[in-house]
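Have a look at the structure below, then the notes.
All protein chains of the complex are present and in place, except for one that has been dropped.
For clarity, chains are labelled A, B and C in written order, and residue numbers in each chain start from 1.
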Amino acid sequence: MSAEGRPDRTPVTTNDSYYGLPIVKEPAWQQPDVPLYLFLGGVAGVSASMAALARPLGRDALAKLGTVTAATGSVASLGALIHDLGRPARFLYMLRVFKPTSPLSVGSWILAPFSALASMSATSVLTGKFRTVGALAGAVAGILGPAMSTYTAVLLADTATPAWHEAYRELPVVFAGSAMTSAAGVALIALPKRDSAPVSRLAAVGATAELAAAHRLRTRLGIISETYRVGRAGSLLKAVEVLTGAGVALTATGRTSRIARALAGGAYLAAGLCTRFGVYAAGVASTRDPKYVVEPQRERRGRV
Amino acid sequence: MTSTGYSSPQARMGFFTDTSVCIGCKACEVACKEWNAVPAGDGPGTDAAAGMDLLGMSYDNTGGLDANTWRHVAFIEQHVPAAAEPSAPVQAGPATAEDLGMPTVGAPRQGDAQENAGVRWLMSSDVCKHCTHAACLDVCPTGALFRTEFDTVVVQEDICNGCGYCVPACPYGVIGKREGDGRAFKCTLCYDRLGSGLQPACATACPTESIQYGELDELRARAEARRRELHDAGVTEARLYGEDPDDGVGGDGAFFLLLDEPEVYGLPPDPVVTTRDLPAMWRMAALSAAGVVAALVGSLLGRR
Amino acid sequence: MRRWLNKWPLFRQLTGSDRLGLGSAVQSGRSRQMRARTENAEKVAKSICPYCAVGCGQRIFVSNGTITQIEGDSDSPISRGRLCPKGSASKQLVTSPTRERWVRYRRPYATDWEYLPLDTAMDMIADRVIETRERTWQKTDEAGAPVQRTEGIASLGGAALDNEENYLMKKLYTALGAVQIENQARI
Partner (left out) sequence: MAEAHPVGFQWVVEAKRRGARIVHIDPRFTRTSALAHEFMSVRAGTDIALLGGLINYVLTHERDFRDYVTAYTNAGAILREEFADTEDLDGLFSGFDPDTGSYDVASWAYENVPDVSPAVGKERWVEPTNRGPSVGGRRDDEAATVEQFGSGGATVGGKPKVDPTLQHPRCVYQVLKRHFARYTPAAVAEICGVDIEQFLDVARAITENSGRERTTAWVYSVGWTQHTVGAQNIRSASILQLLLGNIGRPGGGILALRGHASIQGSTDVPTLFNLLPGYLPMPDAHRHPDIDSYVRADEGRIGFWGNIRAYAVSLLKAYWGDHATAANDFRYDHLPRLTGDHGTYQTVRDQLAGRGKGYFLAGENPAVGSANGKLQRLGMANLEWLVVRDMRLIESATFWKDGPEIDTGELDTERIGTEVFFLPAASHAEKDGTFTNTQRLLQWHEKAVEPPEEARSDLWFYYHLGRIIREKLADSTDPRDLPVQELTWSYPTEGPHAEPSAQAVLAEMSGFGPDGPLSGYPQLRADGSTSSGCWIYCGVYADGHNQAANRQPYSEQSWVAPGWAWAWPDNRRILYNRASADPQGRPWSERKRYLWWDEEQRRWAGPDRPDFEAEKPPDFQPEPNATAQDGLAGDEPFIMQADGKGWLFAPAGLLDGPLPTHYEPVESPVPNSLYGQQENPIFRPYQHAGNRYHPIDSDVYPYVFTTYRLTEHHTAGGMSRMLPYLSELQPEFFCEVSPALARERGLRHLGWATIVSARSAIEARVMVTDRIRPLRVRGRVVHQVGLPYHWGTNGLSIGDAANDLLPIALEPNVDIQESKAATCDIRPGRRPRGRALPELVRTYRRRAGIERSDS
């Protein structure tokens, strides 16, 4: 191919592609809408569950923060989703049908009630009214929370995008772990020292899970792992490692320093964003070169 | 397969595209656009708005299937080894079976090895495969995509909200989102014409019966007969693509007779419907969600 | 109530056999009634493709006075209903906005077009023909042989004209004595 991306002469087709054109389509979603949608949903989900657990444990500040984060995050997530639609006015068509075969349908049926419940709960928490209803709503949202933080991994994996589909075992772990560190990150920034121990632990678990799963992405997916190692995705996922590592280190020192905690929280949030953007970028990269489609399929067919 | 809820018996309808008689005239592309009022343009080139780019891919200036291209004719110029040129003297009398004998240019004389080779020019009209297990249909959250009584897969433009999920879901890269419209479009196998007992527009126009429309069972039998005929005539590279009900998408409603590897035509060698792994994905997501719960409980119940 | 609920695909999905919502349950009302637009054509004109000389049969479907579809005539022993890309684009040939619908007139030395009513244009063209013919009339050639003609007026016709059109052209030009009457058929 020449500099303009065009062949220098009518390319004689080799055995691996049609003029090097992609076989599967690049995801039709917009950036940053969809990566944000993934990120915000994850934060909101874990936050809601965290709030639901914190409340009976008497960690009111954590509960309050989790409730508000869940509401804000899920509504923003919903906003990002709607903004990405080609026909935003038709968002409600998402509830026209319930399709277990569609993670987006399932997700919509999770996201819609979740964001409503989280909002109710947050309203109650902030205004101090309808406490029982608010608590109940918060509890149900807390139950939906883990699903909120992982369904988006299925959403990506349930595509023909090689980097996503082939990563369907790892992506939920990555997203869940990342959601935990991010939710913890919010708490680290917003809360005083006395609430930092549990969230630090949460962050550490999340970081461990995410980094382990992400390592698998980069090494275990055959040729497709390339897409997680190089280019934009490679850089972003590298950043995730650095930021997460920094977060863990800062958390350790942050037991005394508010600034360190805030920096750690920021690092976790940034890592969470980088994860979603990085995974997204890997997906895009895996559609641009047809070899990521052809080679694994050829191997599967026993051809070389 | 699961029930799609139609009461009246109706055979499954589909396309058999026999590329060995395709002359690359592109009547299918135009007839499709005229009937379905598909906008001009939308190639992969830089001037996508007008679609008026000279792509330099032999006579293909369309590039591939997309929201505005529901039939796409691929042109592949190939060297064939000079040795493979038909050189046997003409037999008396007619060839009893068809000798496809794709011609080659002249005989070797001088020049480098490449120019000593002949050329063969493959043409093939690509279209939506109307898969038995259609990922686009599975992942559509609104029910805009549905399976018709003819067992074809159609987007309902009055329902589609442009979520775009179908686009990366398709293992063939067929469906696309239309610029400026936001909704997803692809071949409907002329659902409206079928309802009136007509053939799809492309098959109606196709001068050489390269595109054949009919009951899928019958088409499969016809295609197998044609493949055998070609093999008997020495065209051993003829193979069917997408006709096998046991393949990764459960067989295509629109399948092909090809003269080279699928990827040469821009087709995936062994496509699998992404939702085949959906149960496993949900399991991983559930496990991860459980992990989130465990991590939360562990973190929050911990000391302090 | 049930009828009302039945409009909700989710309800149909839960109560019918299309449990996964992949087929009939999610079909829209519009889709259920979908038929080829040619079904209700008020007129189907039997025509012939205007491009090359193979002479493929065409059917032109008309609804509400406008052409809704042009496709191959499956009765034709020549084309058996098939059309090439150009033939398939016939509807666009006839109906696309790139088509000219009004007379244009360019005065000598003018830099742009102006409009002229068709009747005026016809009258002016008739005057040009009469005047040019008169001015360039040749009774005899240099050798004195009668020729009764004009070489001041020429014509070049395309070969997508009807026979009837060619016939009137040749007849009129011949009566006018115009001999430089040519056609794509020479080219």
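What we mean here is this: a contact is a pair of C-beta atoms (placed from the backbone, for glycine too) under 8 Å apart; a residue touches a chain by one contact, two chains touch by 3 or more.
No experiment lies behind these values; they were computed from the predicted model shown.
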Sites on chain B contacted by the missing partner chain, in the whole complex: 21, 23-27, 29-30, 33-34, 40-41, 43, 50-54, 56, 58-59, 61-62, 77, 79, 86-87, 89-90, 92-99, 101-107, 109-111, 114-115, 117, 119-123, 207-209
Footprint left on chain C by the chain that the document does not show: 43, 45-58, 60, 62, 65-67, 70, 74-80, 82-90, 92-94, 96, 98-109, 111-113, 116, 118, 121-130, 132, 135-137, 139, 141, 143, 145-149, 151-187
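The rule is simple: only the chains that are shown with their structure count from here on.
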Arrangement of touching chains [line / ring / star / complete / other]: complete
Pair of chains joined by more contacts [C-beta pairs], A-B or A-C: A-B
Chain closest to the middle, measuring from C-alpha centroids that were averaged per chain: B
Geometric centre distance via CA averages, chain B-chain A, whole Å: 32
Approximate Å spacing (C-alpha centroids) for the pair chain A, chain C: 57
For chain B, residues that touch 2 or more chains besides their own: 138, 142-144, 159
Residues of chain A engaged with two or more neighbouring chains: 96-97, 99, 101
Chain B residues within the chain C interface of the complex: 2-6, 25-27, 29-31, 34-35, 137-138, 142-144, 146-149, 154, 156, 158-159, 190-193, 195-196, 198, 201, 204-207
Complex interface listing, chain C residues touching chain B: 9, 12, 16-28, 30-31, 34-39, 69-72, 81-89, 91-92
Of all residues in chain A, those that touch chain C in their complex: 95-101
